[in-house]
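Missing here is one protein chain; the remaining ones are kept as they sit in the complex.
Naming follows writing order (A and B), and every chain is counted from residue 1.
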Amino acid sequence: MSSIEPDINHNIEIGGEFKGGLIGATIRHLLILLVILFVWEMANRTGMGDPLLLPRPTDIVLSIWKIYVTQGNVWYHLWVTFKEAMVGCFIGCVIGIGLAVAAVLSDTFRQFLKPYIIIVEATPRIAIGPILVTWFGFGMSSKVALAALVCFFAPFVNTITGLLGVEEESYELFRSLGATRKQVFWRLMIPTALPTMNAGLKLAVGSAFGGALVAEFISAQSGMGILMARYTMSLNMPSAFAGLLSITLYGFILFRIMEIIDHRVLYWRNDELMEKKSLQRSLAWNKEMKS
Amino acid sequence: MSDVSSDGVLKGVKELSLATRLGMHLGTFIVIIGGWELGSRLGYVNELIMPPPSSIAARLYEMFFITGSIYYHYFVTMFEAVCGFIIGVSIGLSLAIASAISPVFRRYWAPYAVVFNVTPGIAVTPFIIAWFGFGWSSKIALAALVCFFPPFINTLTGLLFIDKDATELFRSLGANKKQYFWKLQIPSALPIIMAGLKLAMTGALIGAIVAEFFSASEGVGILMQRFAFRLNMDGSFAALIVMSLMGLSLFTLMEYLDVKILFWRRHSRMEEVSKKRKAKWSIN
Partner (left out) sequence: MADEVVIEAKGLSKAFTETVIAVEDAIFQIPKGSSLVGPSGCGKSTLLRLIAGLIDKTDGNISVRNAEVTGPRKDIGLMFQKAVLLEWRTAIENVLLPNEIRGDVGPEAKQKAWDGLQLVGLKDFEFAFPRQLSGGMQQRVALARLLQTGADIMLLDEPFGALDEFTRERLNVELLRIVDDPEITTIFVTHNITEAIFLADKVFVMTPRPGRIAAMIDINLPKPRTIEMETTPEFNALIKEVRDVLSGHLDGAPL
């Protein structure tokens, strides 16, 4: 079973040290971006670039304005895809975590599941899309179903790994204190597993979106996937690009939100936050003692 | 008194014997497949929604042995996935190595890679099809795109985060950058690189299939979609099983590579290699 745990801190550090501070780096990248956009624009205008392949930046900007403001149709589609992905993600996570907990609490169940886990892991789960669409119809439910199916695996595997990662000595400690199974579960196993579980949830969100989009490609009436598909098929590249940029942007925002949640929840992995919490708790303690 | 048994919640995994496990699986198999089949025949389960196992099996038999139509499609999708894998992984590895070696390169490239890693590569499918057309190249392209990220991120992480003490050791021995790279960075990063490659393999297959869903004329993905749309459910389930087989064979291949390459992680392999090296040893 492969456990997928991208370390949050690694992601930030990979970006490399920000020479000249964050401002310096942003300015540098913006400059580069402007240069690229300029060259791109010029290439198109002089007929060098193929507008079908890579539309002009100015056209893209115009399309962005169009879909967001004048026509405003993108809002609806964004909302649809967002709904599909989020609901699917929720269901997938619940199932994934639920099964994982069951697998952890029962040895027999876990060993029973092993071969099936391997099969499910190896199968491209997204492949079941057409069947789901046939079953659930062209509406939202097929998208939700595919999203759920696709994204349940990461939380499932990660939760199992996380819960199994509790050290023997910790169990012994709790046993020596006379803890009940419930206490062991909630006060020891879950907090220990949280970092890994969180990593799984982050992956789930990404997969859920992918799943929703794929279901839309297969067949849908609304949603970002089908919107972009329609635009590209009708060769309206600027609008299609506008759509893609939107998705990228929101994906990034969502990712950052999850990272922030991650940071706040797992305060004991971050020194600064730990100190703050430490202070908070000592203040609360003093207050309680005084009263 | 503690509720937790002396075995703890998890410890001392009672390894079920092979016989017990086989028995369990056989039993489950019989119950589920049998129940499914029975339910179908008795009319409880709608044949259109969940075709009975027997007709799926019949379909598979037909596809493999009678018409033999499946082989070509199997080949097409495998080819698309493997090509995409090779391309995506080559680019991912090279960029990662370049980023690891040159901090300047890394500063400009890596942030974007991290950002784009978040966006499902799937979203670009319409564009890929528009750019590359309906043929095989669009499938290969999407597969390559989807499977570029895991190897890139993993390789970069693996090469950058080397054990500090080992680095100090190499410094104290006066190693140069090349030696550091080949003798420490690469071997040290291999486990995480392999993990990335495994993810890439899965991703490549998914990329190829999704591209086929979008538009294709050949391949197991589009085959399955066609079956489903024509309400030929046993066909589409059969195709699904075929795709599962594909995934499993690729997975087994990757596992085999993992065992072979990362010999120092398994005792049995360590002993094997130990013996080999002993035999190869000579003072001259």
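Rule of thumb we're sticking to: contacts are C-beta pairs under 8 Å (C-beta built on N, C-alpha and C of every residue); 3 or more make two chains touch, one makes a residue touch a chain.
The model shown is predicted, which means the values in this text are computed figures rather than measured ones.
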Visible chains that the absent chain touches, using the contact criterion stated earlier: B
Selected from B:33, B:175 or B:257 as touching the chain missing from the view: B:175
Residue of B:128, B:184 or B:200 touching the missing chain in the full complex: B:184
Positions on chain B contacted by the hidden chain, ascending: 163, 165-166, 168-175, 179, 183-184, 187, 190, 263-264, 267, 270-271, 273-275, 277-278, 281, 283-284
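Convention: only the chains that are shown with their structure count from here on.
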Residue ranges of chain B in contact with chain A within the complex: 1-4, 8-11, 13-16, 21, 24-25, 28, 49, 99, 103, 106-108, 110-111, 113-116, 118-127, 129-131, 153, 156-157, 160-161, 195, 198-199, 202, 205-206, 209-210, 213-214, 221, 224-225, 227-229, 231, 233, 236-237, 240, 243-244, 246-248, 250-251
Chain A to chain B touching residues, read off their complex: 2, 4, 6-7, 10-11, 13-17, 19, 25, 29, 32, 52-53, 104-105, 107-108, 111-112, 115, 118-119, 121-124, 126-131, 133-135, 163-164, 166, 168, 171-172, 174-175, 177-182, 184-185, 189, 206-207, 209-210, 213-214, 217-218, 224-225, 228-229, 231-233, 235, 237, 240, 244, 247-248, 251-252, 254-255
